[in-house]
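Before any comments, here is the structure.
Partial complex: the chains shown occupy the same locations as in the complete assembly.
Note that the chains are named A and B in the order they appear, and that numbering of residues resets to 1 at the start of each chain.
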Amino acid sequence: MDKLTLMERFADPELMQQMDTGDKVVAALIVTLLGMIITFLVLTLLWGLIGIMTRILDRPKKEQQPVAPVATPMSSIEATQDDDDDDALIAVISAAIAASIQRPIQTIVVKNIKRTTDRMPAWASVAKHEQLDSRRI
Amino acid sequence: MQQAFIDFFYSTGFVAMTWQQLVMIVVALVFLYLAIGKGFEPLLLVPIAFGMLLTNLPLADMMRAHTGHDPGGLLWYFYQGDELGIFPPIIFMGVGAMTDFGPLIANPKSLLLGAAAQFGIFTTFLGAILLNFTAQQAGAIGIIGGADGPTAIFLASRLAPELLGAIAVAAYSYMALVPIIQPPIMKALTTKEERMIKMEQLRPVSKIEKIVFPIMVTIVVSLILPPAATLIGMLMLGNLFKESTVTNRLSETSANALINIVTIFLGISVGASATAEAFLTAETIKIVVLGVLAFAVGTAAGVLLAKIMNKIVGGINPLIGSAGVSAVPMAARVSQVVGQKENPSNFLLMHAMGPNVAGVIGSAVAAGVMLSLFG
């Protein structure tokens, strides 16, 4: 009886009950080995592809401004996890940082916010307009 | 009149209650206490525990299947979303819409740690076989070590629906216990010098990389492991909604209203699958034991590979290896906290997020292997 048959019996709940422990362990070890090899294989392949992707996409963009996560001290790291264009949000992140590093929140003061563009404001209204844009849904 | 009262009395749950149901109600109350009082994974344990409570109320019969003209119990309808494999992928979409793969793209060798930590899944598989589970059940039990609730539920619904309640409860319980389970293992396997290693700043990742990444992962993983396509595809679609920035409405909804609605239904109904007769069995005890083994082995495997990688290429703090089990972002926080205890100026969080999100991909891949072999 070769291993193909072993695996086949192993995969059938009823036949599997009739296997002796030795066969079961062999089959299970094959699964373990196969599983770990495939897992490493797939994730290593992704590693390689990320490398290729980075080389293709990132080179001509080197001059561009960095978009995302820089390994910085805790504070700015936390900041990058969210929409960094949102001051209120960043404020909240600071609050979280303050909380996690056990410092009084009052020490974080947003001193001055100026709005100089004609941007439409808010939350709700953004959604509304985006909806209008996507009206043809 | 008197007879009517006697009849009524016999229609109450007090009379019909079994001691097993009573035990389950107490278990549900303990879970509620852990969730609310101790803050263990409340977003899932509260609905799960409440579902467990409701399903074990005698005669209420809320998991009764819809048959013919009988409309069926409410929780049974919710449960269809689990059983048919609809809810977990939707939750994965929401998770994708909240996940930043930037740290992984910036440091792609994290992927190896995310692979190593899946070792717990397969050793637990072996253990479950030795404890006389079928291969299908063993696969579903092993995936607890993936530390990924929706993946565990998805796989259990396909391979061993009869164990879904126990597996889901074990998976979420251990995910909640990550800060307790992992640190001793991490300390035992590393030296003080290793734990103090500071890691280099991660490079910035461009928007275009973040957009291409989910598409690429979907195609590659699905081609190698077609049964993983559903989970990985939905995870990456949610992420694409987020990273493309042109579909903010969809990522917002995926990561808020939709995931919350599905979480409520999935949580209640997963808990509801833990009826006394299904839950109070020797299997459940085995699953609980195997589950903690899975977590421990996964954590150890991640730390050990990180240790080896540090020996070979240097500059890698082995503490980030434990984050490979997933349990995002708690496992990454554990790395951060343990690291900072040795060296208060050490910030490992972002470095640990790489293996952490890699672990999500890793357990979906492992689930795909199980489905491919035993589905």
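Following the convention adopted for this analysis, contacts are C-beta pairs under 8 Å (C-beta built on N, C-alpha and C of every residue); 3 or more make two chains touch, one makes a residue touch a chain.
Worth saying up front: this structure is predicted, and the values here are computed from it rather than measured.
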Copies per chain type across the entire complex: A x3, B x3
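Note that in this section only the chains that are shown with their structure count from here on.
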Centre-to-centre distance between chain B and chain A (centres being mean Cα positions), rounded to whole Å: 15
Residues of chain B touching chain A in the complex: 100, 102-106, 108-109, 111-112, 114-116, 118-119, 121-123, 125-126, 129-130, 134-136, 138, 199-210, 212-213, 216-217, 220-221, 224-225, 248-249, 347, 349-351, 358, 361-362, 365-366, 369-370, 373-374
Residue ranges of chain A touching chain B (in the complex, touch as defined): 7, 10-11, 13, 16-17, 21, 24-25, 27-29, 31-32, 34-36, 38-47, 49-51, 53-54, 57-58, 61, 64, 66-74, 77-78, 80-81, 127, 130-131, 134
